[in-house]
Every structure is written in structure tokens, then in C-alpha cells.
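What you see is the complex with one protein chain gone and the rest in place.
Up next is chain A:
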Amino acid sequence: MTTLSEKILGGREGSFVDRKVDRAFAHDGTGVLALDSFRKMGGERPENPDNISIIYDHIVPANNSTTADLQHELRNFSKDAGINFYDVGCGICHQVMSEGVCRPGEIVVGADSHTCTLGAFGAFATGVGATDMAAIWETGETWFKVPETIQVNLEGKLTGHTEAKDATLEYIRMLGMDGASYMALEFTGSGAESLPMEGRLTMSNMAIEAGAKAGLFYSDKVTAEYLAHLGIESERQAAENPSYAKEIDIDLENLSPMLAVPHRVDTGVPVEKYAGTALDQVFVGTCTNGRYEDLKRFADIVRGRTVKVRTVVVPASRSVLEKAVSTGILLDIIQAGCAIGTPGCGPCLGMHMGVLGEGEVGLSTANRNFKNRMGVGAEYYLCSPSTAAASALAGEIRSPEEN
């Protein structure tokens, strides 16, 4: 009678536990604040620099002198402290951690809310604030409340142009923006087993959008094969009669492409409902959908054609970019008229490049469509890379199934 969270954290749901963490990471945004707190705590060198990473992804490359100065300071600290440092261009923290750093069964904390992405490996991965991160640098550990768990039971296989992102928008619609507050999600069933690692990363990534602390898959054959490609041997996990607080079922077979409409993430509807909505920008990227497979699906639709609206594509990491170059899909994307950004978060957080203007309407593969987030006075819809591609070609919202 143990959920995966209970097993990894080593405590019953509802209890508080102090635990050493296996991986801790922050990015250029939260890392600056964590360093500030670390110094105020009297910290000099982190307890265990080998387990700590700083990954520059939020404003890369720096957009002005203030940002550059802050990044300069944190870069110097990282190098002096012997922390694993990933500079501008390496990619988004969650993606970098998924490329051979994080392993099943680990306790992972990141100073970013989408740290739950790494639950795709069967790790307990959760976001914390910057001062929490500073204390973790100082002591190597932190406290957790062991969460209750909601089972998200996936049946069947995705078909046609429907993707893991559509299933993600569906479970968030079903749970609501706070439907899983303080809780963990476990993605189970034959549908979960059928998902490739990339789809699992997308589904775990958005657990936070239902308020969840973590979103976990059991590590299995798919996980082992993915990690084996990165030279890592991994253990498989099996469910141990877990006791769930709640269960929801999603039939992947009968899902259609989905949108989340402004300004909430739990507003999932079939794409057709908003078909024909004129767009000013399409954005493909982020820790939700900036992986190679996402870019490939996008490229397969736009190849040989021209987008009708400005379209920004940002690979999630350097290795994604490298693969997109070597397989030629990046050329397809560029020749279709898209603009390419440095691997990183891109316009998702509304801090630089690709921000929308007042009154503009955007379509994005990101995880949040909060009011004013990606541009003051703009509206944006969330969707999958295939929907983004069909819509970019049409200049308006369009289902990939009608393409």
C-alpha cells in the first residue's frame, strides 16, 4: 500500500520528512535570488556541489546590462563553488536534467515550478522557491510533506494528430487549476505505458498547472531504453498496491486535439471550437513542447509550405537543436518562414524576445496562458505542436486533423 511518492520520500502521506536531495537546480532567474539568500544565510560553499546545477534558460542571451550583470555574478559563483554550470545555449533546466542527469527513484528539487517534469522518470521532482534552494545548497537537504496521490489512469493509444499535450490539457480540464493542490499525480494504465518518454515529460511538466506537487510515471521498459541511449542503467519500478485519494480516467484513443483558452489553463476544449480565430503569432518551444519530437511533428506539417503568421520556434536544448540540424528538420522549419531562437525558455515567461503586443492573439505550445504573462493586453491559447503547425500555415486557429 505505497504510492510512488511515499516510496521515494520514505514516509506515509500527510507526514513531514527531512530528506537529502539527489539533484538540486536553479536557473538564471531564481539562481540569482538563491545566491542572495545563500550569502545572507552566511553560506560560502554549497554542501554538495556535485549534486547542484545552475542552468541558464530564462533570459538567454542576456537582454540588457542589468540582466547581464546578474548573470555574470551567478556565473562566477557557480564556477568558484564547483557547481555544474550550463551557460547560455545549453537549454531549459528541466530538459537538460532529462538528458542524462536525472534517474528513477531520485529526489529532485528545482527552483522552478515546472520541476515536476522529471517525474516522467519515476523521480520525485518538485519545485521550490529561491530561499528554499539556498538552504538546500547550505545543508544538502530539505523538508517535504508526503503528498496524497491522484491516479490519472490512461487507456488506449494516441491516434492521428492527437498528442500527449492534448491528453495533458484534458487532465487539467478534468482536475481544475487547484484540483491537485499539495498532491501528487501518478500516470498509470496501458496508455501511460504506451507513451514515449517525450510524451511523459510533457504530461509530468504540467502537473503543476493542476496545483500538483509532482506528476510521476513508473519507470519501465520505455524509461530504461531512453536512459540506455544516454549510457545510464536504470531500475524499473512497479506499483505496490497504492492507495489513491481520487482517480480519473482518460481514453487516449478518443481524444481530439485540444486548446486551453485565455486566460486559464483548465479551460480545455476541442480545437474546432475556436477554429478560424485570427492569430498574430505562433510559438513552438518551452519545457512542455520544445523537444525534438515536437519540432519533428511541427516540421512534418509545415515542410515545403509557408507559414501565414509570424512563427517563433525555440528548441528546448542544445542537443535538440543539434538533432534538428543534423536530421534536416530545422531547415524545413526555417524554409517555411519561421524564426529560430536560442535554446531556452524563449517568450514563455514574457521577459524578452517574442512577447506579444496589446490586443494581439497568440497560439503557444507552452504551459501557461495567464493574463499578461506573455505580453500585456494580449491573449494566447495553448496547444500541441501539430495544432501550432496547422494554425501557423492557416494564419488562424485550425485543427491538424483538418490540415
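Convention: a contact is a pair of C-beta atoms (placed from the backbone, for glycine too) under 8 Å apart; a residue touches a chain by one contact, two chains touch by 3 or more; residues count from 1.
Operating definition for what follows: contacts and distances are computed from a predicted model.
Q: Please identify the absent chain by the protein name in its UniProt record; candidates are "Na(+) H(+) antiporter subunit D", "3-isopropylmalate dehydratase", "PrsW family intramembrane metalloprotease" or "2-oxoacid:ferredoxin oxidoreductase, beta subunit".
A: Record says "3-isopropylmalate dehydratase".
Q: For the full complex, which residue in A:Asn84, A:Thr131 or A:Ser194 touches the chain that was left out?
A: Only one of A:Asn84, A:Thr131 or A:Ser194 touches the chain omitted from view, namely A:Thr131.
Q: Could you tell which one of A:Asn76, A:Thr159 or A:Asn372 touches the chain left off the display?
A: Selected residue, touching the omitted chain: A:Asn372.
Q: Check each of A:Arg103, A:Arg200, A:Lys213 or A:Arg318 against the chain that is not shown and name the one that touches it.
A: The single option touching the absent chain is A:Lys213.
Q: Who touches the missing chain here, A:Leu9, A:Ala24 or A:Leu70?
A: A:Leu70
Q: Using the definition of touch stated at the top, determine which of A:Asp36, A:Glu155 or A:Glu193 touches the missing chain.
A: In the full complex, the listed residue that touches the missing chain is A:Asp36.
Q: Give me the chain A residues in contact with the hidden chain, please.
A: Against the left-out chain, chain A lists 16, 29-30, 32-33, 36-37, 40-42, 59, 63-64, 66-67, 70, 111-113, 127-132, 134-135, 138, 143, 177-178, 181-182, 211, 213, 264, 349-351, 368, 370-373, 376.
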